[in-house]
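Some chains have been omitted; the remaining ones sit where they do in the full complex.
Chain IDs A and B follow the sequence of writing; residue 1 opens each chain.
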Amino acid sequence: MKVPFGGDYNPEQWPEDVWKDDYRLFDAARIDTVTLGVFTWTLTQPAPDVYDFSTLDRVVAKAEAEGRNVCLATGTGAHPAWLARAHPEVTRVDFEGRKHRYGARHNSCPSSPVFRRLSTEVARRIAQRYAGNPAIVAWHVGNEYGGACYCDLCAAGFRDWLRQRYETLDGLNAAWYTTFWSHTFTDWDEIEPPSALTEHWRGPDHTAFQGITLDYLRFMSDAMLANYLDEKAAIRESDPTTPVTTNLMGMFRGIDYHRWASHLDFVSWDNYPPDDTSQARMALTHDLMRGLKDGQPFWLMEQTPSVTACRDVNPLKRPGVMRLWSWQAVAHGADAVLFFQMRASRGASEKYHGAVIGHSGRSDTRVFGEVAALGAELERLGAATLGARTPARVALLFDWDSWWALELSDGPSRLVRYQQVVLAYHRALWDAGVGVDVVAVTADLSRYDVVVAPALHMLKGDLARRLEEVAARGGSVVTTFLSGRVDEDDNAFLMDVPGPLGALMGVRVDEWDARDQEFVNPVRLGDQTVESRLLFELVIPQGAEVVGTYQADFYAGTPAVTRNAFGAGHGWYVAAGLDQAGVSWVLRQVLDRHELYGPYPEVPDLETAVRVAPDGTRLLFLLNHNAEPVSLTARFDGVDLLTGTTVQSGQMLHMEARGVMVVRQ
Amino acid sequence: MKVPFGGDYNPEQWPEDVWKDDYRLFDAARIDTVTLGVFTWTLTQPAPDVYDFSTLDRVVAKAEAEGRNVCLATGTGAHPAWLARAHPEVTRVDFEGRKHRYGARHNSCPSSPVFRRLSTEVARRIAQRYAGNPAIVAWHVGNEYGGACYCDLCAAGFRDWLRQRYETLDGLNAAWYTTFWSHTFTDWDEIEPPSALTEHWRGPDHTAFQGITLDYLRFMSDAMLANYLDEKAAIRESDPTTPVTTNLMGMFRGIDYHRWASHLDFVSWDNYPPDDTSQARMALTHDLMRGLKDGQPFWLMEQTPSVTACRDVNPLKRPGVMRLWSWQAVAHGADAVLFFQMRASRGASEKYHGAVIGHSGRSDTRVFGEVAALGAELERLGAATLGARTPARVALLFDWDSWWALELSDGPSRLVRYQQVVLAYHRALWDAGVGVDVVAVTADLSRYDVVVAPALHMLKGDLARRLEEVAARGGSVVTTFLSGRVDEDDNAFLMDVPGPLGALMGVRVDEWDARDQEFVNPVRLGDQTVESRLLFELVIPQGAEVVGTYQADFYAGTPAVTRNAFGAGHGWYVAAGLDQAGVSWVLRQVLDRHELYGPYPEVPDLETAVRVAPDGTRLLFLLNHNAEPVSLTARFDGVDLLTGTTVQSGQMLHMEARGVMVVRQ
C-alpha cells in the first residue's frame, strides 16, 4: 500500500511497440497507476450499432499484465463525430445562441436524450466488460464536466427543474421578482434560458434578472450531475463496490461541487494553477476539494510534470517545483499523485502539454528524472499518509451560490471578485500555518473554534443561527462587506445590512461606496495603517466595538472593522476591502485568542500542514516554497520519512530551496 | 405651485401595507409627485385578451387619496413574456444578426405591427381609464427609448422610409455613392439594414457605406418616434390637454432628439452622469435638453439619490452632492426634481440602485435625510423658478447628424469623439459663467452674439449662410477642425475644406494629420503655449488672420487658429485638437469682445447661472462644485431664497463645500 503514482495514459494513440518502451520507463519511475480510456468513445463505439473493445482490451490487459493499477474511464468527455452527424441535437447551443456543430470536447448537450442514452450505454458496456478485473481501482466518469448549453432541450429541462423547485408560477414569479420590468411569467413555456439572446448584456455576468441566471447555473450544474449519475448507475449494474469518481477542476465557477460531492465515492481533481506563484491558491483549492467530502482524502488526478499548453504563456515548472507541489497536495489530503500525461501526444492542441515521456521518448531528461525521483520517494513513504485526516479548528465557508450571486450582481462593484476575497482570508490563515477546512455553508460548524465567511453574499437556511451558536459557545466568526445581503432567491433582506447576521455582528450598514482600483482609503488597525480598496461600507455600530477606522473621505473616523461580543465569543465584521496585511492583522487577532498557529507563522512561504493517520500518527509537512534555502530551529521532534533523519526540537534545520520534509511526530 | 418633487414609484412590487409606510415617509420628505406604472404592461394585460387594471387602480387611487401629483406611464418599456411567445416577431434582431427571445427590457422591434397595435391599445385603455383624474399632471410614454432592431420587418420599414426620402433608386444610389465598390441597387428589396452581416466590420462605427448607416440611424430614430406617437395619439383620444412626454437620456447617440422634440409636450430626462466629476458635462446636457424645445423648462425625470447599479463601479454620491446636482438642474431650466426610485426593489438588476427608501425602510439614513432636506428647501422656494427662462447670448450647435457622420467616418481619426470636442467648447463657456443655449443647427441664430459650432462635420441646408449672417451683423462664429466636410448625404463637398464655411472662415485646408493620443504639437496662442492632439489640419489662410501657430513638425509656424473679419464680425477657425486651456483661451478672446462673462469667471468650479421668471424676476444660482468652501466678494445684490439672507454687493460671502445659493436679484 502506497500513494498511487502515475496518470493519464493514452496508448491507443501509439503503435503497440511503443507500449513496451512506456512500461520500461514506468518501471524506472515507479509509476504504478494509469488512468486509461479518457477519450475513447469513438474507439469503443465507432458506429451507432458497433461496439469494438479490441484496442481497449489490449490496453487494459497490458496494464494488468504489467502489474499496474488502473483508473478506467468511460471515455465520454467528447462524443463521436458520427453521433453529432446522426443526431445534431447532441451538440450544444452556446451562450450567444449559436448552435454548434461537431468539434472540440466537452461538447455534449447534457439534456439531449440520445446523448444520455448512448453515453450511459457505453459506460454500461465498459463496466460489464472490465468489472472484476483486479487491476481496476477506480472508475473515472466523463472528464472535467463543465460548460453550459442553452438549447431548446435544455430550456425544457430548465422548466421541469423549475416546476420541481417552485411548484407554481406564483412561487417562481415571487422568487425571481418578476413584477420588476413587467417580467411576470404566465406560462412555464414562456421561460427561456438566460443568455445573450434573452436577459444578458455584456456577457454571462450581466443579467437583467439575477434570479433567473442563478437558477440556470444551479440547473446546469444539476443537469451535468445527472449525466454523471447516468453513467455511475450503469457502472453499478456490474460493479457494486469499486469507487467511482470524476475529475473536478478546483475553484471552477461553472459547477457547484457541493451539489455533486455526495455522489462521488472519492473526490479527484486536476491542479493547473494559473502561474508559478500559486502556492497559497493551491492550498485553498486542496482544502476546498478535501472539504467536499468532509475531510476524506482525495486524488490529485492531474497535474503537469512541466508545462501546460493552453495558456497564452506556458512557463516551465522550475526544478523542484513539481516535487514540492506534489507533496503539498499530499500534505493537504491527497492520497494519489497523478499526472497528465504519461506520453506526449504527437498532434492537436495538447502536443506541447508536458508529459512524463516526451516526443523523443527519452528517460535522461530533467523532467523524467524528477518524476522518477518522486516515484522513489513515494515508495519510501509507503502507506504512512494513506487515509490520514487533516485536523482543523478553523473553517472557511465557501459557497457557490454566494460566488454566483456576488458576481452576477448589478452593483455595487464588478471589481469585487469572490475568489480574490476568499483567497485573501484563506491566505492569512495559511501564512499562519493553521489547518483550515474549506466547507459548504451546510457543514457542521460545531467542531470549529473559528469560522471565517468572506463575502457571504447569500445567506441560506439556518446559517445565521448556526454562526451565532459558534460565537455563543466562545468561538469567533468573521465576515466581511457584502455579506448577508440576499436570500436564497437573491432577493434582498428587508432589514438592515448585514441582514440576519446583524445581531451577531452588532452593526448596521446603510450605505456603501465603490471605487476604482486606484482609490485607497487607509484603515487604522491597532498601531498600523493598511490600505483598503474597491468597497467601503459605512458602519453604524449597534453594540460592536470599533477595531479599525477609515482614515480618509467623508466617512473618515468611522468603523472599517468591528468586533462584537456575542455570548462567550465574537462576531467580527470587516467592512472594507482590506489589503492582505489588513486581512492578516484581523485574522491574527482571532488566532491569538484561540492560540491557533502552526510552528512557523513568521517564516514567509514556509508552509506547514498536519495529517493524522488512521492509527493516530501525526505527520508534519514542511514545504519551503521559497526559491532560496531557509534555516530554522526545529520546534518539534520526529523523523523525516523522506530521509530517515531524526529531528529534535531545538536543533537547526536547513531546508533547501523548494525543500520538503515529512516528519512523523 | 412649486417644483414637483418625488419620482418613480412601484408599489405593485409590494404588499399594500408597505404603501402606508411609503406615504408616511413621502410626507416626511415633502414628496408630492410620483411616476407610476413605468413597467406594468403584463400587470395590466396579463393575457392577449385580458386587461386587468385592478392593481393599477389601487395604486393610482392611493396616490390621489394621499394628495400626490401623478405622472402616469403607459408601461410599455418592456413587453410581456406571453407576447413574445405568441408573436416572436416582437423581439429584436440585434446588430450581430441574432434574433432575440424574450428577456430584458427595451426589447421590442419598433416595426412590429403586433407590438405597435398592442402597445397602442394598452396606452389607449390606460388613458381611457385614468384621463380626468385630477392627480394626473403628465403622461409618460414608454421608457428611455433606445436600442436598434435589424429584423426583416425593420428592413421593410427602412425601404419604405428610403422611398419617402429618395423617391427613386437613382436618387438613393447618388446619395449613397454606390458606384463605389459596385454597390448600385437595382431594386429596393436588395437593400439590407447595415449590420455586422452586411456593411459593418469591427462594430457599429465601422461601415463600408456611411450613407447607408447614417440613414438607418435616422430611420431607427423615426421608427421609435412612431412608437411614441402611436401611444401619444391613443392618449389624446381621451385626454386632449394633459402634457405627454417620455424620459430622454441626455447625450444619447442612438436617437436624434431634435427629430423628436416637437412631439414632446415638455422635455424630461434621466441624469446618470458617468462619475462624480461630471458637473460640466451635466451642465452641457441640461442645456441640450432645454434647447430641444427652444428653452422651455424641462423635467429632471430621474436621478439617483445615492448610487447607480449598472456600472462596473458604482460610487456613492458624497454628502451634499445630490442636493447640489438637483439645484444645478433647476438652475439650467428644470421645473421638476424627481428620483429613480422611491423604494428599492428587492430583486433583479436594480436592487442595489439607490432609492429614497432602502430595503430596511428606514427614515434615519443619511440619504433619506438629504432627500427630506431638499424637499423642505424646494417647498421654501415655492413657485419662484417655475416657468423661468434662461437668457443666453451664446449658442452652441449640437447636431446628431454630425455626431454620427464624424464617428462613422473612415479617416482621419477614430480617436476624435464628437462629445469630447463639444464638451471642451461648452466647458470653456461654462467656466466663464456664460449662459449658453445648446441648439439644433436649424435653430434661429438671430438672437445670439456668439455661435460656437465644434466639429460641425456635416453642413446641411442654409446653415453656412445663416452663420455668415451672424458674423455679418457683428457676431462671432467659432468652428473647428473636421467641420464643413460633408453634405446631408455624407458626401464630401467638391470644394476646399471647410466647404461652404470657407468664405466665413477665410481659410483653406488641403491636408491634415492624425496622430495617437501620445503625440503633442504645441500651439502658440498669444503669450502662452498650449497642447494640441489627435488632429492637425494644415491651414492656408485665404484672408484670415493667424491667431495661433503650430510649434512642431514639418508644418511648424503654420496656422493652428485663425480669425477672419467678416462683415462687422468674425469667423474663428480652430484647426487643431487644442487642450482645454487652448479652447478656453480662444473662447475668452471671443467673450472679451462681446463682454460676456458670469460674475465669477475666475473661480474654478463655482458655477453661476441665471433664470428669469415669467414676471421678469432674475434669479442668480451659485453652485459650489468644490469639495471645499469658497469665500467670495458679492458682485450682486439680492436675497438668497434658500435662507432668506440679504446679500449686498461688496460683502463677503462664504459658500460651504457643495453649497448652493438662489439669489433673487
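By our rule, contacts are C-beta pairs under 8 Å (C-beta built on N, C-alpha and C of every residue); 3 or more make two chains touch, one makes a residue touch a chain.
Computed from a predicted model, the values in this text were never measured in an experiment.
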One sequence, 2 chains in place: how many copies belong to the entire complex?
3
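Definition applied: only the chains that are shown with their structure count from here on.
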So what's the Cα centroid distance for chain A and chain B, whole Å?
48
Can you check the complex and tell me which residues of chain A touch chain B?
96-97, 176-177, 179-187, 189-192, 194, 196-201, 207-211, 409-415, 486, 489-497, 510-516, 534, 554
Which residues of chain B touch chain A in the complex?
10, 12-13, 39-43, 46-47, 75, 77-82, 84-85, 98-105, 306-316, 318-319, 344-353, 358-362, 365-367
